[in-house]
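Only one protein chain is missing from this complex, and each of the others stays in its spot.
Right, chain A next:
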């Protein structure tokens, strides 16, 4: 897993895996014995991962859906919650 990943696949990585990969990259780099070219690639990947993770954390809008059966089919409907009911 120490092979640098391609950019396109980074974007689609779930947050947890992106974070895990970032940890991995950091750990490889921290060992300090990576050849320069690979280190640069890994660093680049790490920066992208950090950026992607950071962006994912910025996504603030909560999405709550509810499964409802309509005419015998299950569909997802937006579910709204009254916050100030408490």
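What we mean here is this: a contact is a pair of C-beta atoms (placed from the backbone, for glycine too) under 8 Å apart; a residue touches a chain by one contact, two chains touch by 3 or more; residues count from 1.
Everything that follows uses one rule, which is that contacts and distances are computed from a predicted model.
Participant: Looking at UniProt, which of "Exodeoxyribonuclease 7 large subunit", "Hydrogenase", "Molybdenum cofactor biosynthesis protein MoaE" or "ABC transporter ATP-binding protein" names the chain we cannot see?
Facilitator: UniProt lists the chain that is not shown as "Exodeoxyribonuclease 7 large subunit".
Participant: What residues on chain A make contact with the chain left out of this view?
Facilitator: Listed in rising order, the touching residues are 14-16, 19, 22-23, 25-26, 29-30, 32, 34, 36, 39, 43, 46-47, 50, 53-54, 56-57, 59-68, 74, 76, 79, 81-83, 85-86.
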